[in-house]
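Removed from the display is one protein chain of the complex; every other protein chain stays in position.
We call the chains A, B and C, going by the order they appear; numbering starts again at 1 in every chain.
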Amino acid sequence: EAFPALDHGFVRVIDYMGDDGAVVQAARVSYGRGTKKVSEDAGLIRYLMRHWHSTPFEMCEIKYHVKLPIFVARQWIRHRTANVNEYSARYSILDKEFYIPEPEHLSAQSEINRQGRGDVLQGDEAARVLDLLREDSERAYRGYAEMLNQDDQGAALDPNRSGLARELARMNLSLNYYTQWYWKVDLHNLMHFLRLRADSHAQYEIRVYADIMIDILQRWVPMTSEAFRDYRLGGTHLSATGL
Amino acid sequence: EAFPALDHGFVRVIDYMGDDGAVVQAARVSYGRGTKKVSEDAGLIRYLMRHWHSTPFEMCEIKYHVKLPIFVARQWIRHRTANVNEYSARYSILDKEFYIPEPEHLSAQSEINRQGRGDVLQGDEAARVLDLLREDSERAYRGYAEMLNQDDQGAALDPNRSGLARELARMNLSLNYYTQWYWKVDLHNLMHFLRLRADSHAQYEIRVYADIMIDILQRWVPMTSEAFRDYRLGGTHLSATGL
Amino acid sequence: EAFPALDHGFVRVIDYMGDDGAVVQAARVSYGRGTKKVSEDAGLIRYLMRHWHSTPFEMCEIKYHVKLPIFVARQWIRHRTANVNEYSARYSILDKEFYIPEPEHLSAQSEINRQGRGDVLQGDEAARVLDLLREDSERAYRGYAEMLNQDDQGAALDPNRSGLARELARMNLSLNYYTQWYWKVDLHNLMHFLRLRADSHAQYEIRVYADIMIDILQRWVPMTSEAFRDYRLGGTHLSATGL
Partner (left out) sequence: EAFPALDHGFVRVIDYMGDDGAVVQAARVSYGRGTKKVSEDAGLIRYLMRHWHSTPFEMCEIKYHVKLPIFVARQWIRHRTANVNEYSARYSILDKEFYIPEPEHLSAQSEINRQGRGDVLQGDEAARVLDLLREDSERAYRGYAEMLNQDDQGAALDPNRSGLARELARMNLSLNYYTQWYWKVDLHNLMHFLRLRADSHAQYEIRVYADIMIDILQRWVPMTSEAFRDYRLGGTHLSATGL
């Protein structure tokens, strides 16, 4: 089952290992002879979350297949505690698929948040932006295909030309083109990713993916997911001086 | 199924994710439109291994329950690319289980390998060593239990004493006492661990565990295991000057 | 300059790279043409800390030489985002140095915190514990030396014996024996370590080291140190439901 994201992207779960029970099981390795059992699983999970006892959450693992625009991939890949295999544009030819925002997401630069968006563009300006994005994306692909000297079916456009190496031709494509990868991560670092990328400071386009993954989290590990919402997503941190 | 190791230890597989097919699947994310497929799975796996294209191997994950002497755990934990939850001797009381080597593994310091073993000790010397190890281990536990003020059943030895905190009392135990943990790792870093710890330079006691895990590897991912044996374990590296 | 820790340990700074200025410099890579500069360095550092924008703190690095009891080393090494070289007890002979707590740190198991200490032991019980720790530690080293067949000067105790390999003999030593290592870490992960190990839930003996390192932090990166105290050490986290 692939969850659609943006205009051509998706998130698909390929495999996973462990669930709420595996978190609890690992935490309980610690509690052998001579201890009272923390009686309830959900309570133990909340306790671990609250006290940043994060290693039991590392005992679960999930692997996704994700299709996403390159500029989103560039933000995503900064999370180093994951395993990745990406489609190779040195080896293979990228499809003609690029991201065009919905009109309601075409925002101006924010005046207050220097790294964010403000009001939605209106009328002519919005129309012009959409046209520009579409035209330039189309043109970029035409250049790409011509340099490769290859049509949609992989046949040579001009039998007298050799075609440029793929690893070079791809640099004509713009950052809204889609790529795809397998991405595997443990539950602790997934939540770290989601906390940063489902946040209002994150760019809308990566938030779309993070939100989908939060829904998946809810189904996969409901107890952990609830504790995560309470202590990471929804919580707030008071400084010593703020107390 | 727990594979016994040394006199009281074991290795048990708790869970795993992926197999040879998952390695191949991840590698093939790269090979989309416009490429010839590497036709054979085993061949592709050998190719990845030979060229240190290691990220597809990170797509598999395995989780073990391991019981091992503390001095072995101290070597093992140096491998940072893994996830661990260990039995807590602050929280719980350690069992009276310590490692005593088989006579044939009681070796002298090597004369040539400064970090290894030489000839096996004989006769009186061997007997004396075994006696010392046993006596001192027994005595260490007696001190531990007395400081804790607790008998085997968890009852107070002396009702007028409070008993020392577990986190302090445990420091009386020696490095041959057993601990246990859950240990989870991806296939690439597992092979890195096995290469270093199944090696003749590694201490015999950790090699016992590594050898068991190599057998498990063989059953879990037979193609990867074979490539690993050929290119990592059995191979050799020639320097530029050695060529 | 070595800062003493516990009865035989120490923390010594070997080298470091960068300071508060390096954090700010890295953060400002992001702020090129078309932006207002965050005017003040301390303010920028507080901002980064508050928003968990942690990568600029990774731009500083520090390397220590630490001498510490093995049971403390076992907790410390769990922090994987560091670089370590430890004294080899396979290669070399450990000194006869073991940790004996000050009487005021000889506490009973806590009744309320299952992983901690309660009231300080008194009178006879305290005296008996100290005697036991000292005797057993002494005896462990006698066994070690006898198995090695080596005296303080490295001469054979008995010319007719070969002596047990060091990697085996060391397992007779108890967890309060001292080891030493070089430990190198970046500023972000150092603060993560300090937050967890200077905390009241951490065992007293590792807290002694963390407290020393917090003092060093204050001298090394005063602005970062202040932000750290306010937002990590002294702060508190409110859950969504607690708000």
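In this text, a residue touches a chain if its C-beta (ideal position, glycine included) is under 8 Å from a C-beta of that chain, and two chains touch if they have at least 3 such contacts.
Predicted model only: the values in this text are computed from it and were never measured.
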- Would you mind listing the shown chains in contact with the chain that isn't displayed? A, B, C
- Touching the absent chain when the full complex is considered, from C:Asp7, C:Asp95, C:Asp211 or C:Glu226: C:Asp95
- Can you work out which residue in C:Glu58, C:Asp211 or C:Glu226 touches the chain that's missing from view? C:Glu58
- Message: Take the complete complex as the reference. Which residues in chain B touch the chain that isn't displayed?
- Response: 35-36, 50-52, 114, 196, 201, 229-231, 233-243
- Residue positions on chain A contacting the omitted chain are 69-71, 73-74, 77-78, 80-81, 84, 88, 90-91, 99, 101, 105-110, 114-119, 121, 125, 128-129, 132-133, 135-137, 139-140, 143, 146-148, 161-168, 170-176, 203
- Note on the structure: Even though one chain is not shown, chain C touches it at residues 15-18, 22, 25-27, 29-35, 55-56, 58-59, 61, 63, 65, 83-88, 91-93, 95, 150, 154, 166, 180-182, 184, 186
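Going forward, only the chains that are shown with their structure count from here on.
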- If each protein chain is taken as a node and each touching pair as an edge, is the resulting graph a line, ring, star, complete or other? complete
- Item | Top-ranked pair of chains - ranking by C-beta pairs in contact | B-C
- What is the distance in Å between the mean C-alpha positions of chain B and chain C? 24
- Averaged-CA centre spacing for the pair chain B and chain A, given as whole angstrom: 35
- Which residue numbers or ranges of chain B touch two or more of the other chains? 84, 88, 91, 166
